[in-house]
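Report on the following structure.
Heads up, this is only part of the complex; the chains shown haven't been moved.
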Amino acid sequence: MRPSGRTSQQIRPVTITRNYTRHAEGSVLIEFGDTKVLCTASVDKSVPRFLKGKGQGWVTAEYGMLPRSTHSRMDREAARGKQGGRTVEIQRLIGRSLRACVDLSALGENTITIDCDVLQADGGTRTASITGACVALVDALNWMRKEKLVKSNPLKGLVAAISVGMYNGTPVADLDYPEDSKAETDMNVVMTEDGKLIEVQGTAEGEPFSFEEMNEMLELARHAIRELMDQQRAALA
Amino acid sequence: MRPSGRTSQQIRPVTITRNYTRHAEGSVLIEFGDTKVLCTASVDKSVPRFLKGKGQGWVTAEYGMLPRSTHSRMDREAARGKQGGRTVEIQRLIGRSLRACVDLSALGENTITIDCDVLQADGGTRTASITGACVALVDALNWMRKEKLVKSNPLKGLVAAISVGMYNGTPVADLDYPEDSKAETDMNVVMTEDGKLIEVQGTAEGEPFSFEEMNEMLELARHAIRELMDQQRAALA
Amino acid sequence: MRPSGRTSQQIRPVTITRNYTRHAEGSVLIEFGDTKVLCTASVDKSVPRFLKGKGQGWVTAEYGMLPRSTHSRMDREAARGKQGGRTVEIQRLIGRSLRACVDLSALGENTITIDCDVLQADGGTRTASITGACVALVDALNWMRKEKLVKSNPLKGLVAAISVGMYNGTPVADLDYPEDSKAETDMNVVMTEDGKLIEVQGTAEGEPFSFEEMNEMLELARHAIRELMDQQRAALA
């Protein structure tokens, strides 16, 4: 049924490689099948202007795709001189999701910047980014503790994310590019370790979706994210 | 309980004024309490480059806030030389929502551009924009039929949108600014006339939300949107 | 003779509505016939860098047109990423005109920013902006006195502005769009309450104009601006 032969609830093989590059305080390559995203977490001992003197920290994210991470080459955003709307939307989503798992007061006046750069795209890059970035964030927080930049652990718990959707009238988990480009609905779900929701972004690309379909997709997401969190914990162990 | 004294399911008084300005093919001032948005629909007898020669039309949206529509003055985006991330996110949401209620093939090679400009802001500007823009869009489509630019009616049905959220642990509908700035969760819901979902964007600003809370918020949205559609139909009558 | 049937010295009906929006310290909708401009005055308790520590204040202006305030839709300047030459020219004119009616030393180290946003355009938007902005400015200055931000009244007197021009070889006052687009000469005149000139900007769009025609246009402007000042005083009463 699905182009990849997967069952509707089956996610792609997930690989999480820590310390993928050398300089960042946290550096994770996450792969969801053919989707590959490099997530780095960089610690900066200052905060943006709007937080100066408030005794709390900040977590923010930036997202980019290498020009030829996609089937046909995309313009390089640096050369065009501006980030596209989709990029802006995605990096705001990643930033909000990660702030949800950090106690910003416990972070002190420090900023963690998460960079999610897509090396190869095959659908689901934003949810892979969040899932990988969470691991890089944990590594960066551990580095901060070792460096005595924070006293208590600012981590409230893991977050992970998955895309679900309606494909040929059926709810499916973890859409790859062939599915994503034809799905009637695409929904990105971000959850915490205790099973609560941080973000739900469902969009009918074709047919609107019913409340029942929404609930079915959410159930698929809940199960998939539990699997992802097992992977995160295994990688961090 | 609520700062405005409203019940949890009670929306603010809604006013829809058609033909608010003179030049646009559709021009609607929509007010949700103190939130006032001018929505115009402009018809252009061409399509963007990526649709040239495909025999279909396009609907797109742009969003802006007057610099002093807000409590303290915001920078003018035209002067800063770029639209902010929030603006980009919102105008993409409005565009997707409106495309969902139009049969783009029936539109011919024409483009309708929706401009949503916030004259005064008190929370819920993006959902007010969608709800008002839908009425302006209907006026523009009617104008196109009169001008023989389209043969059949490209309208698939109305869309409307509402924000719902968790405020002090309780689900409430139609958050105004004092609520919005303190809500734990903010969710924007866009629905069709037959009760299906086009967009659901829920964000935990503070505490994550449970699946049960999500369903309660969706129920509030469903009822509120039905009321909004009564207002839309009354305005169009 | 004139498309509107007005006599050569007759200006359009003028309406000045104070407190048109809620948040700004001064908020005025001014209408010259079908031209409608929202003028807000925002007080900021700081000054631009070049005035820091000099013990004086600043008044500045920004101007914009809603994309569909005009007959056919204009590009949104925020989306294009830059303000056009005409916009820049106009907002500099408005700023200079308003600074002429304020004693900047009496203002203290505060800035008043005037935003003039055209909701509907039918010629004469820059002169309507100046005339309406002056009223918004007075409201903002009164607010400052109430808030004890200024001791003495920084207002030196009212300013108002009108466009005059040569249309079909005859000097006329307050050109509307059909006249403006065909006038041989277009002149914008800004005057003080005691009948002195702040700005005169005359441009031959077609035929050059003689010194005599210039003087006739200035006389028309003098009378029209007196009428406008009656309206300003009535609105402020």
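In this document, chain identifiers A, B and C correspond to the written order of the chains, with residue numbering beginning at 1 in each.
The rule is simple: contacts are C-beta pairs under 8 Å (C-beta built on N, C-alpha and C of every residue); 3 or more make two chains touch, one makes a residue touch a chain.
Model, not experiment: these values are computed from the prediction.
The total count of identical chains across the complete complex in this file is 6, with 3 shown in place.
As a working rule, only the chains that are shown with their structure count from here on.
Contact topology of the protein chains: linear, an open path with no closing contact.
Here B is the chain whose Cα centre lies closest to the centre of all protein Cα atoms.
Residues touching across the subunit A-subunit B interface largely coincide between the two copies, over half of the numbers being common to both. One rotation lays the C-alpha atoms of subunit B on subunit C, and its angle is 180 degrees to the nearest 5. Annotation: 50 Å between the Cα-based centres of subunit A and subunit C.
Inter-chain spacing, taken between the CA centroids of subunit B and subunit C, is 33 Å.
Per-chain Cα centroids separate subunit A from subunit B by 28 Å.
Touching of two or more other chains is recorded for residues 82 of subunit A.
Those residues of subunit A that touch subunit B in the shared complex are 82, 85-86, 88-89, 91-92, 96, 100, 187, 191-192, 194-204, 207-211, 214-215, 218, 222.
Interface residues of subunit B facing subunit C in the complex, by the touch rule stated above, are 21-24, 27, 34, 36, 38, 40, 42, 44, 62, 64, 66-73, 76-79, 81-83, 87, 113, 115, 117, 119-121.
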